[in-house]
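My questions all concern the structure below.
The complex is shown incomplete by one protein chain, all other protein chains being positioned as in the whole.
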Amino acid sequence: MNKELMTARILEAKNAKGLTWEAMAQSIGMSPVFTTSACFGSNSLTEDKALAVCEMLELDREVADALQACPYKSWDWTVPQDPLIYRFYEVTGVYGDTLKALIHEKFGDGIMSAIDFEMAVDKEENPAGDRVVVTMSGKFLPYKKW
Amino acid sequence: MNKELMTARILEAKNAKGLTWEAMAQSIGMSPVFTTSACFGSNSLTEDKALAVCEMLELDREVADALQACPYKSWDWTVPQDPLIYRFYEVTGVYGDTLKALIHEKFGDGIMSAIDFEMAVDKEENPAGDRVVVTMSGKFLPYKKW
Amino acid sequence: MNKELMTARILEAKNAKGLTWEAMAQSIGMSPVFTTSACFGSNSLTEDKALAVCEMLELDREVADALQACPYKSWDWTVPQDPLIYRFYEVTGVYGDTLKALIHEKFGDGIMSAIDFEMAVDKEENPAGDRVVVTMSGKFLPYKKW
Amino acid sequence: MNKELMTARILEAKNAKGLTWEAMAQSIGMSPVFTTSACFGSNSLTEDKALAVCEMLELDREVADALQACPYKSWDWTVPQDPLIYRFYEVTGVYGDTLKALIHEKFGDGIMSAIDFEMAVDKEENPAGDRVVVTMSGKFLPYKKW
Amino acid sequence: MNKELMTARILEAKNAKGLTWEAMAQSIGMSPVFTTSACFGSNSLTEDKALAVCEMLELDREVADALQACPYKSWDWTVPQDPLIYRFYEVTGVYGDTLKALIHEKFGDGIMSAIDFEMAVDKEENPAGDRVVVTMSGKFLPYKKW
Amino acid sequence: MNKELMTARILEAKNAKGLTWEAMAQSIGMSPVFTTSACFGSNSLTEDKALAVCEMLELDREVADALQACPYKSWDWTVPQDPLIYRFYEVTGVYGDTLKALIHEKFGDGIMSAIDFEMAVDKEENPAGDRVVVTMSGKFLPYKKW
Amino acid sequence: MNKELMTARILEAKNAKGLTWEAMAQSIGMSPVFTTSACFGSNSLTEDKALAVCEMLELDREVADALQACPYKSWDWTVPQDPLIYRFYEVTGVYGDTLKALIHEKFGDGIMSAIDFEMAVDKEENPAGDRVVVTMSGKFLPYKKW
Amino acid sequence: MNKELMTARILEAKNAKGLTWEAMAQSIGMSPVFTTSACFGSNSLTEDKALAVCEMLELDREVADALQACPYKSWDWTVPQDPLIYRFYEVTGVYGDTLKALIHEKFGDGIMSAIDFEMAVDKEENPAGDRVVVTMSGKFLPYKKW
Amino acid sequence: MNKELMTARILEAKNAKGLTWEAMAQSIGMSPVFTTSACFGSNSLTEDKALAVCEMLELDREVADALQACPYKSWDWTVPQDPLIYRFYEVTGVYGDTLKALIHEKFGDGIMSAIDFEMAVDKEENPAGDRVVVTMSGKFLPYKKW
Partner (left out) sequence: MNKELMTARILEAKNAKGLTWEAMAQSIGMSPVFTTSACFGSNSLTEDKALAVCEMLELDREVADALQACPYKSWDWTVPQDPLIYRFYEVTGVYGDTLKALIHEKFGDGIMSAIDFEMAVDKEENPAGDRVVVTMSGKFLPYKKW
C-alpha cells in the first residue's frame, strides 16, 4: 500500500466517523500538524502511533505499515496555485531577506532546521476578525566551519 | 531615490553606527520584522516612522520619502536558493496540504491573509540547541459567497 | 466524490435539462459567476445552496456534499493557452503597473482582495459590436503596519 | 528617447508638481487607466494628448514623441510576484473556466478583446471596508468561420 | 463526448473512407484549414456544417454535437517540438520585431486579430522544389484610446 | 560594431530622414520584410545591398559591415508577451496540428523551410475593417530516407 | 494503431527473434539510424520498406501502416536527463558557437538541414578504449535573400 | 582578463588580419573545432598553443594566459534559439532514443564521452547542394559496475 | 517487463523476506549503492548478478532480464523536492564553484566521471550525532585537446 492509497483510506474513514484532525491528534497524543501531515503522507509515524490511528479509524495493518514508511515528499506546483498555500509562498518571497537578516542577527551564520522542526496552527479570536496564528519552531543549525 | 538605493544607504549607516535591527525597531516603536522589511524595501512606513528611522541613522529626507513609497515586491528566484530561505519554501511545500486542512477545519473555507499579517522571529534557548521560533498571525479571510 | 466527478455530473445533468448557468444561478438566488465557479469546483456552496443545485438538477446527496467541500484551486497552464482566458492574463501583464499605481493612489498601500471578492460578466449591446463587461469588486486590504 | 526614460521623466515631473493620475487624466480628457498606462509606456497617445501631457508637466517635445510611439509591451515575471498584481493573476486562474463558460453562454464562440478594450478602477465606499471596483469592457470578437 | 474522442472518431472514419481534408472541406463548403481545425477540436462548426461532416463520414449525432461545442484550445509544449510546427515558432521569434514594425507602419498602433482570422495552405509548384504557401488574413484591431 | 548598435544607428537615421521600411526596401530592390529584418539584425545583406542601405541613410562603412555579418538570432521571451507578436504564437499553437495535417496531405512527410523562406505583410482594405495579410512561402523539404 | 503501440510491437518481436537494429537495417536495405528511428516512431518508411520490416518480424499490416504514417516528433525532457542523450545536448551547448562560426566560414549565412539529413553511428576500435563515431550529414541551406 | 574579453580581443585581431579559423588552426597544428572553441572560451589551450595563437594575432601575454585558463562552460538559452544551433538540439531530441539504442547495441551499457571527445566540420561538395558533415568521436565509457 | 514493474516486484519480495539492501548487496558480492540503484532501475547488472538477485528473492527470469537491460535514466523534478535528495542538489549549487576550482587545481582541465564512478554511503557514529558519510570516486577525465 502506497502513501496515496493510505491517505484515501484514512480520509474516507475519518469522514465516515466524523472525526476532526484535532481530535485524532489528541487521541494519539501528538500535535495536530504532525498527525495531519503523517496522514497526508508527508511524515512517518512510529509503530505505536500508527497503530493508534488505525485503531481509532478501524483500519487494518496495511495502513499502519504505510504510516510508518519514510515518505517521498513532493508537491504539485513549483509555485503553489491554491490561494491558501500561495500566501505562505508569498510570505517566503516578500519576507525572505528579512527572515535571513533577523535570524543571522540573533543566531549568527546558519539556518532554521525544517527537519528538527515543529509547527502549530491556532485560532485567535478577535472582534476585528479572527486570526490564523502559525507558529514554527526549528532548531538553529550553525554552519559547520571545518 | 528608488528602494534599492534606499536600502543601500540604510545598511551603510546601520553598519557604521553598529545598530541592530532589533534596536532600530524598538527605537521607532515597531516590530523588528516590519521595520527590517521596510528597510529592505518590502513594506512602506508612515511618515513619522520613516522620519524616525532617518533621524536615528542621520539620513536625509530622500530616504524618508523612499521609505514611505508603496513598494513593488519581488524576489529573485522562483525557487529560492539560499538555504535559510529555501527551508521556508520547503515547509510550504511539505506542509501545504496540512495547513490547508487545519485552517479549513478551524475556520471554514477561506485563507490566512498575507496583508493583514504580522510575523515575529524569536530565539528560544534550549540546551539541545537554541530554536528559531517564527510566529505568523494573519487575519482569516472567508471566501465571499455572492 | 471529488470535485472533478462532481463537475462532470453537473454538466451532464445541466445539458440534459437544457439549463443555462444564468438560470441555475437565479434559481438558487446567487450570482452567475459564483454559481458557475462552484459547479466547476473552484468555490464551495453552503448546504442549502448545494441542495438547491442538486434538486434542480435531480442529483443526489453526494454531489451536494462535494459542492460544500473546500476546493483545492488550481489551473493547468502557468501561462493560460485558451485565447479567451489568455486575454485576461495579457490584461494583467499589460495593465499590472497601472492597476498598482491607481489603486495605491486611491487607497494607499494595500491590495484588492481576491477572497472577499465578487465578479460579474455582462453583455452590453452596442451597434459597433456587443461588448463583454467584466466587473470585479474586491475589498481593499491595507497592509498592516505592526 | 525610449519609453523607459520617458516614464522616468514623467514620474519625476508628476511628483515634483504633486499631481495625481486622476487629475492628469481629467486634464487631458482621457480615462485614468489609459492615461496612466500610456505614461508607463504600455499604450500610445495621439499627438494632441501627448502634447497636452507634456504641457501640463512642462516636459519637452522628446517626451511627447515617445508617448506617441507604438509600445513594445512586456512584463517582468511570467507569474507576477507583487501581491497586488498577483491577485489579478489568481483571479484569472481561479475563474478562467467560469469566465469562458459564461462568455460562451452569453455570446457564443469567441473572446473578449483586450485591444478594443477599456478599464476603470473605482473606489466604492463601504462601512465594512472600502472596495476596489475594476470594470473591464472589451468588444466581443466571434471566431470567424471561413 | 469530448473533443478528443470526437477527433479520434473522425480520423478513424476519414481513414476508412480514404477522404482527404481538402475533399471534406470542399464537400461542406468551408475552407480546408478551418474544417481541419474544427475536426481536431480547435474550432467549432455551426449545426449545418457539423451535420454535413457527420453525414459524409457516417457518424452519429453525438459527434455533430461535439463539433459545435466551444473548444478549450491548448497545445502540449510551450516551445513546440515537432519540426514542422517548430519552424512556425521560429518564424515568430526571428521575424516578430519585423512583423511588429511593418504592421505598425502600415496600420498604426494595433494588432492582427487571431480570432477574426483565416488561413490557407497552398502548394506552389516550382522546379527548384515545390513551396508551401501559408496565407494568414486577420482583421486589424486598433488599440482603443479611451 | 555589433548588430544591436547597428540597429540603433539605422533607426536613428531612418527617423531623422522620415523614411519608411517600405521605401527603404523599394530603394534597395528587396522586399520590405527582408530589409526590415536585416536592419533589426535578424538577417544579413549582401555587400551591395548593405552599401545601398548605408548610402540612403548616410551611415558609414562600419554599419555596412555589420549588415553583412551572419546574425545570431534570438528573442527575449520563450512565450512572446507583446500582443501583436503573441497572436502569431497563438496561431502556431492553435493551428499547429492543422498545418501539420494539411502540409503532410499535400506534400508528404517533410516540413516548410524557415530558411529558404520569404514572407510579405500586406494591407487589404475592407469596409468591415482593413485586414493584415501575411503570406509565408517556404520550400517544402521532404525528410531524407536514407 | 498509433506509433507508440507500433514501437512496442516491434520491440517485442525484435527481442523474440533476437535481431539487432543493424541486421534489420541491412535486411531492408536502409541505414541503421534511419531504420531504428522509424521503428521508434520518429521517422516514416515508404510502403515497401514498411512491409519488409513487418515480414521480417512477422507483424501484420497494421504495423506496416503505422510505419508509413508521418510522425509527430517529440521528446520528454526539455533538457534530456539520460546521461547518454545529455552528452549530445552538452556538445550542442558547449560547441554551438563554434559550429556556427565554422559553418558560416565554410558555407556563408545558412544552416545545416536536420531534414535533408542523415546520420551514422560507428564503432572505432582503439587500444586506449573504443570510440563512438557519430557522423551527421545535412544539406547546407543558405538563407534566401528576397 | 576573463574569457569574454579574451574572445573579443581575438575576434578583433582575427578580423583585422583577415584570418580564418581554419588557417589559425592549421598554423598552430590543432583542429579547427578545438581551436575555435578555445578562442570562444569553451576550451583551454596548452601554453605553447596559446602563445602560438597570440603570436599569430600579435596579442599580448594576458590573452595567452586567458587561453590557458580552465573555462566555465555555459550557454545562453536552455533551448537554443539560433536556427543553426537549434537544428543540433532538434537532432538530439528526434534521434536521442535511436542514438541510445544503437550505442548500447554496439558497445553495451555506457555512453559516448563528451570530454575525451573530438569533432570536425567538413564541406562535402554535392551537385544537389553542398552538405555539412559533422563528425563526432568520443571515447566509449562503460558504466562501472562496482 | 519494464524497469518500473521490475522495481515493484523486487521491493515486494524484499519486504516479504525482510531483507536489507546491505544484505542483498553483500550476498551478490557487489556494493550496496550499485545494487540498490540497479534494483531501482538506474543501472544494469551482468547476467550472473541479475540471476543471483532473483534467486535470493525467488523472482523469475523476466525480472533477471529486466535487471540486465540498459536503463533509461531520468528523475521526476528538475529541482528535487524530497528534502533528503534536495540537500545533495543544494550542495552541488553551493559548492559547485569550489569543486570546480579544487579539481582543476589538483588535476588540470577536465571533470570527474559520473560513469566510471562509484559511491558509498556509510554511518559514522558520533556522540554529537551520527554522521552520514557519502564517498564518491570517479575517474578524472582530462579534456582531449585535438
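Per-chain residue numbering starts at 1, and chain names A, B, C, D, E, F, G, H and I are given in the order in which the chains are listed.
Just so we're on the same page, contacts are C-beta pairs under 8 Å (C-beta built on N, C-alpha and C of every residue); 3 or more make two chains touch, one makes a residue touch a chain.
Being a predicted model, the structure only gives us computed values, none of them experimental.
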- Message: Please identify which residue in I:56, I:69 or I:114 touches the non-displayed chain.
- Response: I:114
- Query: Who touches the missing chain here, A:14, A:87 or A:100?
  - Reply: A:100
- In the full complex, which bits of subunit A touch the chain not displayed? Write them out. 30-31, 34, 43-46, 49, 70-72, 100, 104, 108-111, 113, 115-118, 141-146
- subunit H residues that touch the omitted chain in the full complex: 72-75, 78, 114-115
- Using the touch rule from the top, list residues of subunit G that touch the missing partner. 79, 81, 83, 86, 90, 93-94
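We adopt the following convention: only the chains that are shown with their structure count from here on.
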- Joint neighbours of subunit F and subunit D, given as chain labels: C, E
- If you match contact pairs by residue number, which of A-B, G-H or G-I shares over half of them with D-F? G-I
- Using the average of all C-alpha atoms in each chain as its centre, how far is it in Å between subunit C and subunit G? 49
- Note on the structure: Rounded to the nearest Å, the gap between Cα centres of subunit B and subunit C is 32
- Separation of mean Cα positions, subunit I and subunit F [Å, integer]: 51
- Task: Indicate the residues of subunit C shared as contacts by at least two other chains.
- Result: 33, 72-75, 78-79, 81-83, 90, 93-94, 100, 104, 110-111, 113-117, 141
- Note on the structure: Checked against the stated definition, the touching pairs are A-B, A-C, A-D, A-I, B-C, B-D, B-I, C-D, C-E, C-F, D-E, D-F, E-F, E-G, E-H, F-G, F-H, G-H, G-I, H-I
